[in-house]
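In what follows, a single structure is set out as structure tokens and then discussed.
With one protein chain removed, the remaining protein chains of the complex are shown where they sit.
Let's look at chain A:
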Amino acid sequence: MPADDLKPNEQIHPGKPVIVDRYTIGARINHWITAASLILLALSGLAMFHPSLFFLSGLFGGGQFTRFIHPWIGVVLFFSFLGLFLRFWKANLWRRDDGTWLARFRDVLANHEDNVPEVGKYNAGQKLVFWSMSVLIVILISSGLVAWDQYFSQYTTIDQKRLAILVHSIAAVAIIGVWIVHFYSAIWVRGTISAMTRGRVTGGWAWRHHRKWLRELVTRSSKGTGSSGQKPAK
């Protein structure tokens, strides 16, 4: 049952409270580069999205620089997210329990997590965030290149550019929406942020939100010493 693709770095440190390693320093740096680029992209993009938000271009030293830098940040985001994708895709593969979890999403929102199946490293919501960000970033970079007038204007027709910019703006709205969900979950579910800042969470957090993952880690560490016993925790 090494189901959930446990990573070697995910170690349990017994104690009070138990501490569980969740992300390596590499994964965290990778994550925060991605986060910073997405936020800068959202701000610079929104400046060009709607006149009422044009003032945001002031954050980038004016419209000309906003126009210049936005696509370059997009390139950074693309490669940075590619790194995250390669690190996390396996743990985000859809499993049967995810459907059940999603069907009982109301219970999750109502703080009744006991009614949903035990969750591995990621729950269905996180997986959806992961996959929608992956798809949207591919859409955004490809439509963005078509709209990148400074370097790529000669490769497409005007009608293709029109379609690209329309798709780009819709995908941008969608990814900002997904980001809002992501950000809100990170702050609503207390104890989560430390996963991405210090790389570790408490055992209680793992028990409450990712119990299957915790059990698997415990099993692995006991296996490591040749023991066969897996303790049901009740």
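Please note the rule applied: contacts are C-beta pairs under 8 Å (C-beta built on N, C-alpha and C of every residue); 3 or more make two chains touch, one makes a residue touch a chain; residues count from 1.
Going forward, contacts and distances are computed from a predicted model.
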Absent chain [UniProt protein name; select from "4Fe-4S binding protein", "Sulfate transport system permease protein CysT", "1,2-phenylacetyl-CoA epoxidase subunit A" or "Formate dehydrogenase subunit beta"]: "Formate dehydrogenase subunit beta"
Hidden partner interface residues of chain A, rising order: 12, 14, 16-18, 47-51, 54, 57, 62-64, 66-68, 109-111, 113, 147, 149-150, 153, 158-159, 161-163, 165-166, 169-170, 173, 176-177, 180-181, 184, 187-191, 202-208, 214-215, 218, 221-222, 225, 227, 229, 231, 233
